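Taking it in order: structure first as structure tokens, then the write-up.
Every protein chain but one is kept in place in this view of the complex.
So, chain A:
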Amino acid sequence: MSVIAYGAARASLKSSGALLNRNWVAMRRAWILIISGAVESLLFLFAFGFGVGALVGDITLPDGTTISYTAYVAPAILANAAMMGVLAETSINVFAKFKWMKVYDGILATPLRPWDVALGEVWWALIRGGTYIAAFVVVMGAFGLLDSWWSLLAVPACVFIALAFAGIGLTLATLFRDWPDFDWMNAVVFAMFLFGGTFTPVEAYPAFAQPIVYIMPLYHGIELVRGLSLGQLGPMMFVHIAYLMALCLAGMWIAQKRLAKALYK
């Protein structure tokens, strides 16, 4: 609708960088919040990986390889951590800035455009998500869960997950009306965490449920990270990446449209 809202091509790095700077200045006094997010994921790893992993022992994958259950679950929890970090940042924090604190009202009176805001928020979410990912990978390495050099590629793989969920989170932040809407989001996120291939291979589910899992963005993220950390590569990885990138771009596009509609009225 809005022509004032420019296309992606015109959103410069400099403008989105100014928003990144704003978030950095605003959050640098609250680093404890960010650290707490990383700790949560590590607790999951200990509980499911080592607690449940010790009971299950080794498992055999559909392709016949046998690995420890902890090594199987850890990449999925890493993928989950990448998702949670950016989702919290983009959905809840952007919602608060947009609807409650009216931060963007002031910003859009400057040369910054909705695209710059969307891009800046995605950068920032990536930085926050990145700290979770880095902390998690270090712990995985310390516990010997990284089996091959390929596993270092789990880090960039997590970046794709972060991008996808940054886009999704931004869109949700602009669609949500009030806090109860976040309960729906959390329910869906939890369902993805439980059934997106975190604990069991998707082949273990009944046939009718499998397509639902294939739609879940987290499933593609988990498959990507797991494949890389276990050194099992395949052409499907490109499908996973494409799906995650598509979600990122679609999410950003919808979010900036919604911002423009709400603030350029």
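Everything below uses one rule, namely that a contact is a pair of C-beta atoms (placed from the backbone, for glycine too) under 8 Å apart; a residue touches a chain by one contact, two chains touch by 3 or more; residues count from 1.
The rule is simple: contacts and distances are computed from a predicted model.
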Among "Quinol:cytochrome C oxidoreductase", "ABC transporter ATP-binding protein", "Oxaloacetate decarboxylase, gamma chain" or "Copper chaperone PCu(A)C", UniProt-listed name of the chain not shown = "ABC transporter ATP-binding protein"
Query = Which residue, A:Pro111, A:Gly141 or A:Gly234, contacts the hidden chain when the whole complex is considered?
reply = A:Pro111
Request  = Write down which of A:Val25, A:Leu55, A:Ala142 or A:Ala207 is the residue touching the left-out chain.
outcome  = A:Val25
Ask   = Which of these touches the unseen chain: A:Val103, A:Leu152 or A:Val239?
value = A:Val103
Request  = Name, in rising order, the residues on chain A that touch the hidden chain in the full complex.
outcome  = 2-4, 6, 14-15, 17-19, 21-22, 25-26, 97, 101-103, 105-113, 263-265
